[in-house]
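Rather than the whole complex, this shows some of its chains in their spots.
Every chain is named by a letter (A and B) in the order it is written, and numbering of its residues begins at 1.
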Amino acid sequence: MGTKVKTAVKVGSLELANPVLAASGTFGYGREFAKYLDLNRLGGVVTKGLSLEPRDGNPPPRIVETAAGMLNAIGLANVGAEVFLEEKLPFLAALDCKVVVNLYAEGIDQFAGLAERLRGAEGIDALEINVSCPNVKGGGVAFGVDPISVAAVTRAVRENSDLPVWVKLTPNVTDPVPIALAAQKAGAEALSLINTIMGMAIDARRRTPRLANVMGGLSGPAIKPVGLRMVHLVSRAVDIPVVGLGGIMTGEDAAEYLLAGATAVQVGTASFGDPSSCQRVADELAQFCAQEGVADVNELVGALKT
Amino acid sequence: MRKYAKVVSQEPVGAGVFLLRLEAPAVAAATSPGTFVMLRVSGGPEPLLARPFSVHGAEGDHLLILYQVVGRGTEMLSRVEPGRELACWGPLGNGFNLDCQRPLLVAGGMGVAPLWFAARAMAERGAEVSVLFGLAGAGGYSELLAVLQDQAEAGKISLSFTTEDGSLGEKGLVTHLMPQALERADRVLACGPPAMLKAVASLAAEAEVACQVSLEAPMACGVGACLGCVVPAVPGGGYLRVCQEGPVLGAARVDWERL
C-alpha cells in the first residue's frame, strides 16, 4: 500500500486497526476465509449468529440470487455456544483483529443465558445482539421492531456480560430512530445497521417460492441505498457510534457509509462474490483516503455535507 | 492463494456445452476428482454470486471445466475470450473415493464433468472403469460424445450410453443399465439430477455396493461459511453443507426423502 493513512477507529471502547469488519453470517467463524485473505489485516470479524443450543436452521433451498442482491433464509443455523467456545473461538482468539460475537436467542432469558455462557471466554471483544434476524418466527422481527423489547434485550445482555454490547438493528421498520435511542439508553455501546430487508422470490413456472421458508432477507448492492439512509438517520440521532453495512462491495462504498455517519463498516454478501472482499475493501478504503488527501479515516465519519 | 485464473481457451462442444481451459497452477496442483471451484465472470453487481463448477480435469498448470449454458452466469461465461482473468477459487469440497478396482460411474447430463475426471484417474491407476452416461437425447452432443469416446478408448474405460429418446445407446434412463453393471462393481460413483441420484443410491444399496454421489446445491460462498448449500442428512437429521461435507457424499448420509 505505501500510504500513511491512519486507519484506526474506536467503536465505543473497542479499538479497531481499521474500520472494516466481516459481517455476521457471511464469514462463518473466520477460518473459512483464512486462505483467501489475511485475517489479521481486518478491523474485526463478526461471527455467525450464535445461540445457546446448536440450531439446524431452515430446510433448503435457503438462498437465491436476485437483481444485484440475494435472499437468504438460513434460519440461524449455528453450532451452539459450547462448540463455538471449544472449537471455533480459539482460532479467532489467536488473531490480531477484533472478534465480535453475534448473538441470537428467542427470548430475553435466553439472551441473558447466552451472554452469561460466554462470560469470561478468552478472545471475545464485543457482543453484537441480533434483534433483527427476519427468518425465525417467535424471535427475530418481533424483538427488533419494538423499542421496549430492544431495550430489554440490550439490558439483559449487558447485565450478564462485561463486554461491550452492540445492537444490530433491522431496516424492516417504519422508523429506526426510536429503536436506536432505546438501545442506546439501555446501554448499547454501538449500533450496527442494517440487517437484511425482508423479501421473497418466486419461481413462476413451478409456482413455488424459491426459498423453502417462503420469505428471506435481502442483502447485497441492491440494498445499499437503504443502508446509507438508515445509517445517516440513526447516526444523527444517537450519541454512540454506528457500524454501517448493507451492500458494501468496494472501498468507496465503505467511504460512503463513513460519510453518512458510520464509525466502522461491515462487509457481508461481498465476501461471496470475492472471498478476499473484506481485506480488499479495507485496502481500497485506505487508497481512497490517500487519493482524497484524507490523513485519518476518522475525518470521513459523518463528514457528509447536507 | 491466487484468486484469479486466466482463460486459456474455451471450446464449444455442442448442445450449449463448453470446454473451458483455465491457467490456475495452484488449483490444478491441489485438485482431485470430485472437487470444484467457484468462478465469477462479472466484476460488477450482476450477477452477484460466483458459480460452482466441478473440476473436469487438470493438466499441468491447466484446469479443465466442462459446463453447459443454463442461465445468465453460464451464458456470460461462454462469451469470455481467451486472456481474460476470472475470479476463481478452489479446489473446494472433498473428492471421490478412488480406492477401488471395478468402479461403476453413473453420470446424468453434465454430471459427466466430475465423473470423467474420476474415471480417467482411476483407469490410470489400473482400475477397470465402467461409465454409464445417460442423456435425455444425444442430439447436439455429438462433438462431446466423440471426445469422450476417444478418451475412453485411449484410457481403457468402458463407456455405455442411454438416452430417453433412444437416439443413442439403450433407450431409457441410465439406471436401467445399472442392475447388470452392479454385479461386478465394487463401488458406485454418481453425479446427475437428484431424482437419478436417488434411484442410483437405492439400487446400489440393494446390491450392497458402496455408493458416493456428487450433489449440486445453490451456493453463495463455496467455502462453508454461508450455510446456504445444505442438504438434509441421516442419521440424526440436520443438514450437510454440499460445499464442505460434499459435494461428494456417501449415499447413505443423504436423507433422500427430504431432499
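The rule is simple: a residue touches a chain if its C-beta (ideal position, glycine included) is under 8 Å from a C-beta of that chain, and two chains touch if they have at least 3 such contacts.
Predicted, not measured: the structure shown is a model, and the values here were computed from it.
**Q** Any idea how many of each chain the complete complex holds?
**A** The complex described by this file is made up as A x2, B x2.
To be clear about the criterion, only the chains that are shown with their structure count from here on.
**Q** Centroid of chain A to centroid of chain B, CA atoms only: how many Å?
**A** About 36 Å, centre to centre.
**Q** Going by the contact rule set out above, which residues of chain B touch chain A in the complex?
**A** 1, 3, 40, 45-50, 87, 89, 217-221, 223-232, 237-239, 258
**Q** Provide the residue numbers of chain A that touch chain B in the complex, in ascending order.
**A** 25-28, 32-33, 35-36, 48, 56-57, 59-65, 67-70, 72, 74, 77, 220-222, 249, 269, 271-276
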